[in-house]
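Shown here: the complex without one of its protein chains, the others still in place.
Chains here go by letter, A and B, matching the order in which they are written, and residues are numbered from 1 within each.
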Amino acid sequence: MKTAKIVLSLLLIIIAIALVGYTLSSQGDLRDMVMRLDPQNLASADSRMLKARDRVLDGLAEGDRVRDLRNLDRYLQDYGPQLALDGENGLELFVYRNGPSLLAAGIALAVIGAALLVSQLDKLAKLRKPAIYLALAAVLYAGVYIVENIAGSSSMLMTVLKKGAIYALIAVSMNLLNGFTGLFSLGQAGFMLVGAYTYAIFTIATDSRAQVYQYYDGGLVQFALPTLVAIVLAGLVAAFFAFLIGLPVLRLKSDYLAIATLGFAEIIRAIFQYDGLGPITNGSNLLRKFTTFDTVLFPFAVAGVCIALIVMLIHSTYGRSFKAIRDDEVAAEAMGINLFRHKQMSFVISSFFAGVGGALLAMYQTTVQASAFKASMTYEILLIVVIGGMGSITGSVLASFLFVASSEWWLRFLDNELVIGGVQVPLLRSGFRMVVFSVVIMLMVLFYRRGIMGDKEFNLKSFLQPRVRKGGDVRG
Amino acid sequence: MTSVADHALELRNITMQFGGVVAVDSLSLHVNQGEIVALIGPNGAGKTTAFNCITGVYKPTNGQVYYQDQLIISSHPQGKMKALYAGQHKDAYKEVLEPTPDRITKLGLARTFQNIRLFKTQTAFENVLIATHLHRTSNLLTATLRLNYAEEKRMRQHALDMLEVVGLADLKDELATSLPYGMQRQLEIARALATKPRLLLLDEPAAGMNPQETDDLGRFIVDIKQRFDLTVFLIEHHMDLVMDISDRIYVIDFGRLIATGSPDEVQDNPDVIAAYLGVDEE
Partner (left out) sequence: MTDFIGANLPYLLGGISVGGQYALIAIGYTMVYGILRLINFAHGDIFTVAGFLMVYMSATMPLAVSLPLTIALTVLLGFLVERAAYKPLREAPRMSIMISAIGVSYLLQNLMWYITGGLAKQYPRLPWVSDSVTIFTATTKVVTLVTPVLTLALVIALVQLINHSRIGMAMRAVSKDFETAKLMGIKIDRVISITFIIGSFLAAVGSALYFTNYTAVTPTVGAMPGLKAFVAAVFGGIGSIPGAVIGAFIIGVSENIIKALGLTTFSDAFTFALLILILIFKPTGLFGEAATDKV
């Protein structure tokens, strides 16, 4: 059995290398391939066809893959019947067209093969778990990337995936604070706002600043930071705000903590809309023309790394202390855990990731306006966390995607008027979607309080191994 | 290298007043190194309140606590309490030292609770593991990135050892609250031991136990005292346990010390008998 798996894993790796190799090599042969498409050189007789073909060939020198693909597609669309699009040419075209997806698939296969190999070698037993997670991650990311290439970047599915990933990060950051440390904080929107603004302010292209800050003489900040630096900065600034706010607020009892954080979030919102700070924040006007992302991989990657860090934190000694505080503060303190310092840690870290989430949200929406970060945004995140299960990271991630999918996509039909057999179906019009949605949430809050995952996580072991029945289990 | 202190624990005129009610009134006592000392008294006498003052859960209204001959807690009536204060020695203490419970535990005082306070969502092992955190040296970054694997290993091993000591090693992956009552009490003791204390404060460790279990517990306490070089200060209602293992006893009623001495002395003391209306045999 073992040898078979090792052979399989090596086979996978070999296939992967072959796939990657072939794909890479075919990306360069385009000129030859275009010529080969027209073996009878029909183009020489048809001047328009010749022009179309030359457009493809000429563009190749510049290396703009997107444009090359477009020219190629036009050429194929207009003259397809006259070209030799079968057999080897067909395959080559397919490989060229879907190059990035095939590369991703190849890499994923290689990772899976490597993980399988590692799992069969006893010497590397310690690496088994990380290897499996890496393989799953590879499948996920490759899968998402391939789907994006097929479905198109602006399709509804992609919208859901992008927004879902961002909300997942924010929900997980809130769960860290509320679900794992037991601190009922309602200030998330405030920290998201800080992160979004910090990111936007520092990535607006320098030559666009005069335009964006038109009422404030181009604004105070006159440079732009690289994207990743700005994202980290967004988190740091949010964390800093959290540090300051936490000093007075974390000593309060749970209900009071909730309203104090809510209050601070509102104060932050007022500050960021204040005209006097316009040179930095653009006052009540929105911010735009900052760096955004195209591919779904970006938010997935950033959110993925952040969530991975949070998971590692939770499984560390500090994470266990957080859970102890949630379960019983008095006992935790009696066991030597400094309540304030740990609460502060949890608060600051959670807010850091809320800030990063805010930055991602800004990139997704392409504009940032303080008035959008109201308390209702915090409530939505809270409801997501509750539905997923307080104390379950997997739950928060799942619930985020479900939430975004339902509200943006699946329930959209409820907003459209429907006429069946000449009779208009009652209730279906704009806004009904959110009503149904809220009712479902209320039902879950009332009857399904533990949420989808309760406080359990996706357990790799129980997923991969067949269930073993316990003999003579008295405690049923 | 510090010399061994005379008194592992000493209370000087500890008074705890809530609003207008004086729960503990000028309590002075001491516990010598390596002793097992019991604090007994009728229900509501103020025993757990005294414990809470020693461990920092309550800030005493007045008085001082010394641990290993070092002053660790000191207080005097402040603010509103200055006018309300109904106890003695009002102006005896100038200093104010009010450490949080975690600080006190780090000094070497560990406690168990009268109403069991285990971490409800954690297993037995995790409950004890959490108590090993106070000695950790890794910071947030090294812990998150698992660079502290040596320390993790040590903490886990220590937690396992403590579970072995109380005989719960087999049940380590059971949810703490799913264990039978008696074992939950044992688990609390294991948890307290995991903090590597020198002074162990047990609040009614035998509550709810039958005579056989109480007997075993008594032997267990003497055993761990010797094994881990501890001093034990306990609150108990089970007189047979108290008389059996204590070196000395303090008796309080209505927050005040009414008697002290060896088990025999206290048993014959008329004030004690009066306070209890007969010796309790639970």
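Observations on the structure shown:
What we mean here is this: contacts are C-beta pairs under 8 Å (C-beta built on N, C-alpha and C of every residue); 3 or more make two chains touch, one makes a residue touch a chain.
Everything quoted here is computed from the prediction, not taken from an experiment.
Only one residue in the set B:9, B:24, B:37 or B:57 touches the chain that does not appear here, and it is B:57. Touching the missing chain, out of A:110, A:386 or A:452, is residue A:386. Only one of A:211, A:376 or A:416 touches the absent chain when the whole complex is considered: A:376.
Which of A:270, A:305 or A:418 touches the hidden chain is settled by the complete complex: it is A:270. The chain not displayed touches chain A at residues 178, 184, 248-249, 252-256, 258-260, 262-264, 266-267, 270-271, 273-275, 330, 374-376, 379-380, 382-383, 386, 390, 429-432, 434-435, 437-439, 441-442, 445-446, 449.
Basically, only the chains that are shown with their structure count from here on.
Distance between chain centres (mean CA atoms), chain A to chain B: 49 Å. Here chain B touches chain A in the complex through residues 55, 57, 100-103, 105-106, 110-111, 113, 117-122, 126, 129-131, 133-134, 136, 138, 140, 143-146, 148, 151-152, 155, 191-192, 194-195, going by the rule given at the top.
Across the interface of their complex, chain B is touched by residues 309, 312-313, 316-318, 320-321, 323-324, 326-328, 330-340, 345, 349, 391, 455 of chain A.
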